[in-house]
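Only one protein chain is missing from this complex, and each of the others stays in its spot.
Chains here go by letter, A and B, matching the order in which they are written, and residues are numbered from 1 within each.
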Amino acid sequence: MNTSKHRALRRSIITLAAIAIVAASCGSDKTSTPSAATSAPSVSTAAPAATSAPAATESTAVTATQPAASTPSAGAALKVAVILPSAANDLSFSQSMADALNRMKDAGLISELKVSENMFVVDDAAAAIRSYAQDGFDVVIAHGSQYGGSLQQIAPDFPKVAFAWGTAADTFGLPNVTGYTAASDQGGYVMGVMGAILAKGSSMGVIGPIEVGDAKLYNDGFAAGAKAQDPNVKVGVNYTESFSDTALAAEAATSFISGGATVLTGSSQMTVGAVGVAKNSGVAWFATNSNQTQLAPDVVVASQVYKWDVVLKELFAKVNSGSYGGETYQINLANGGEVIEFNDAYKLPADVKAAGDKAIAGITDGSIKTGVAGS
Amino acid sequence: MAAVAAALAIGAIMMVALGANPFTGYKALFTGAFGSKQDLADTAVKAMPLLLVGTGICISFRARVINIGGEGQIVAGALLATVTALAVPGLPPVVLVPLVLLAGIVGGGAWGAIPGTLKAYLGVNEILSTIMLNIVAVQVMNYLLRGPLLDPAEASRGTRIPQTKRLAPNADLPVLLHGTRLHLGVVVALVAAIAAWVFLWRTTTGYRLRAAGANPDAARYAGIAVKRMTTLALTASGAMCGLAGAVLVFGSESHRFVTDGSATGFTGSAGFNGIVAALFGGLHPLLTIPASLLFGGLLVGANAMQRAIQIPASLVIAVNGLVVVFVAASVSLRRRVTARAEGARVASPLVEVAP
Partner (left out) sequence: MSEFFTASVLVATVAAGLRLATPYLLAALGETLGQRSGVLNLGVDGVMLLGAFFAYWTVLETGSLLKGVIAGGLAGIVMGVVYAVVTLVFKTEQGISGIGIYLFGLGFSELIYRQEVGTPRPIKGFTKVKIPVLGDIKYVGKMLFDHSLMVYLALLLVPAMTFLINHTRFGLDVRAVGETPEAADSLGVSVARTRTVTILIGSTLAGLGGAALALELGTFQQNLTNGIGFIAVALVYFGAWRPTGVLLGSLLYGMVTATVNQLKTLGVVTGAAASLTTMAPAVLTVIALVVIARRGSAQPAALALPFERAR
């Protein structure tokens, strides 16, 4: 595309670009704004809307081009990188991890946090995992089950980097891989119990993305809880076959409601569409992964919120003590990794709340088993 | 080049609006794409499917057939290659590697032959059919990866992520440069591009294919079977995409077919980006080589930029769009200037773009 006429122009642009690059490399690295404070709700009631929206993308301090020469000692703050499959503030699976990491950072456990979000291309995520490891990060978290296969191949090349991935209870037998899972069936079960009472004999609808992983576990738990509470309650499940088709999620909700459903739930970032439908129809909504109350304060009954802090604290402590992983962790209701956050604005009948609390207590002390495989 | 600069300048304005330093941003992008041996290897690996798809686009667009079905054809090729590796895992690498690549070619070619045949013999527009076949391919992929081809470990774990088990190591594309990701697939893509050039400009069939695209009526008059050329163009285009699919599977970090349930999760939108690369290369397979490297670099650099200064990678998608628009504009502008100088009338842009 270079005719002689353009040559002079081209040369000047290249010169300009070269100057720019030199200038940039001489200049000091710009420090971006620190993250908005995220006050973590410590009790299982009332999650103010403001807590669920940290500016995760702005939460980093310095650029990776100048790795801090930090050798982890006991209690030292770590350099942590995370790969997220969707946006860091999607009010769903990705946000649950981003929120937890920001809390760790605010607590001084993380010296530098880097977030690669929207990494839905699996091989791009693999490249990011490798790059972070090469850049000297202490902990690299691949927050999506689809990244496991790549991690399995990459981790052996970096024995001094702690890798974590989830949700899956598998380390591939590698000493520097940590697997983490969420017993999302437990929260689902609690929601199912409460939903079955609220439904008062009508039907309930579950909207899922693709019948896999964490979403499937939650949905199965919901159905199990509902059946345990009321064997006659009808629970329909509609998988849209996409994590991102907001319109189809909304349509699934609409069809459930027109079929008489009075209680809905669902997982993945596309459910934002379904929550909107529930809101317009005044149908109760149970949320999972992150607190979705702000989406529809009138209809969101409760949210199962993941507090990955439980896993992260243990993992960071291990790394600081010279280990790189090799274990699997689970967040659940008993260890506080899963919290049912009720929406105070929703007028939940006392008997329903009591049944929910009873289910939480039962699961916590082990007297109730969800009976869902894979948890 | 001026077009790219203009697009990057607008990107810089966007970065300023996002509160980032554009110099830091572009430095991160550039070093992320070309800064080290590993980065260069990553760029080459990222460019490889773009080059293969782009080569296919060169063939089809030369026959004046628009192939928007690259995504589906990549998936189809990858699926057949995967099935092949699962069926005969024990073969030695020297047999298995060519075999899975061939399977990719066949799979993608078959998926391309469908819209080709529909267009040539039933008058079904290829834009419609290729768009629809992309949707079909994704769902076939999800069905197979969650059912018959599902990783047994995923099944027993209960997580059921749509992926196969790690495929036979004998089918791995060998790494060419130790310590990097540079693998045989890059060579395969280069050979394919050269082969496509030979085909288009050094064979009779290639000449006929181009003639059918340049002027179908005249070609028909000259005794060229235009319908066959249409079918051939889409089949060959699909075959190249299918080859890209096979290389994506066997050259991936995970050495398996894995997706998040969308086509993009596996292809990285190579089916679309390859069109962009082919345009940038003036629909010439050999010029598509540097064009693919440039766009591969942009994509690799975009993720590096996100890592370094935490700017959303969507910025680079937007800038990529601008690059395409501006390059398309400058290409046609230059063509018209040239054509005016020669006193010729511009008939079809598709065949007049490049030497």
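Annotations
Operating definition for what follows: contacts are C-beta pairs under 8 Å (C-beta built on N, C-alpha and C of every residue); 3 or more make two chains touch, one makes a residue touch a chain.
The structure displayed is predicted, hence computed values, not measured ones.
Per the touch definition above, the residue from A:Leu91, A:Ala126, A:Ala162 or A:Ala182 contacting the chain not shown is A:Leu91. Of the listed residues A:Gly136, A:Gly276 or A:Gly371, the one in contact with the hidden chain in the full complex is A:Gly276. Annotation: of A:Ala247, A:Ala317 or A:Ala361, A:Ala247 touches the absent chain (contact as defined above). Of B:Asn142, B:Thr159, B:Ser237 or B:Ser292, it is B:Asn142 that touches the chain left out of the display. Residues 14, 17-18, 66, 68, 118-119, 122-125, 127-129, 131-133, 135-136, 138-140, 142-143, 146-147, 272, 275-276, 279, 312, 314-326, 328-333, 336, 345-346, 348-350, 353 are the ones on chain B that touch the missing chain. With the whole complex as reference, residues 52-53, 55, 57, 86-87, 89-91, 95, 118, 205, 211, 236-242, 244-248, 250-252, 254-256, 258-259, 269-270, 272-273, 275-276, 279-280, 294-296 of chain A touch the missing chain.
Just so we're on the same page, only the chains that are shown with their structure count from here on.
Inter-chain centre distance (chain A to chain B, centres taken as mean C-alpha positions): 32 Å. Interface residues of chain A facing chain B in the complex, by the touch rule stated above, are 1-3, 6, 9-10, 13, 17, 20-21, 23-25, 27, 29-30, 32-33, 57-60, 63-65, 81, 85, 114-124, 126-132, 134-135, 144-146, 148-150, 152-154, 167-170, 209-214, 216-217, 241-244, 373-375. By the touch criterion stated above, chain B contacts chain A in their complex at residues 1-2, 5, 19-21, 23-24, 26-28, 30-31, 38, 42, 139, 142, 146, 153, 157-163, 166, 181, 248, 252-256, 258-262, 264-269, 282, 299-300, 303-304, 306-310, 312-314, 327, 330-331, 334.
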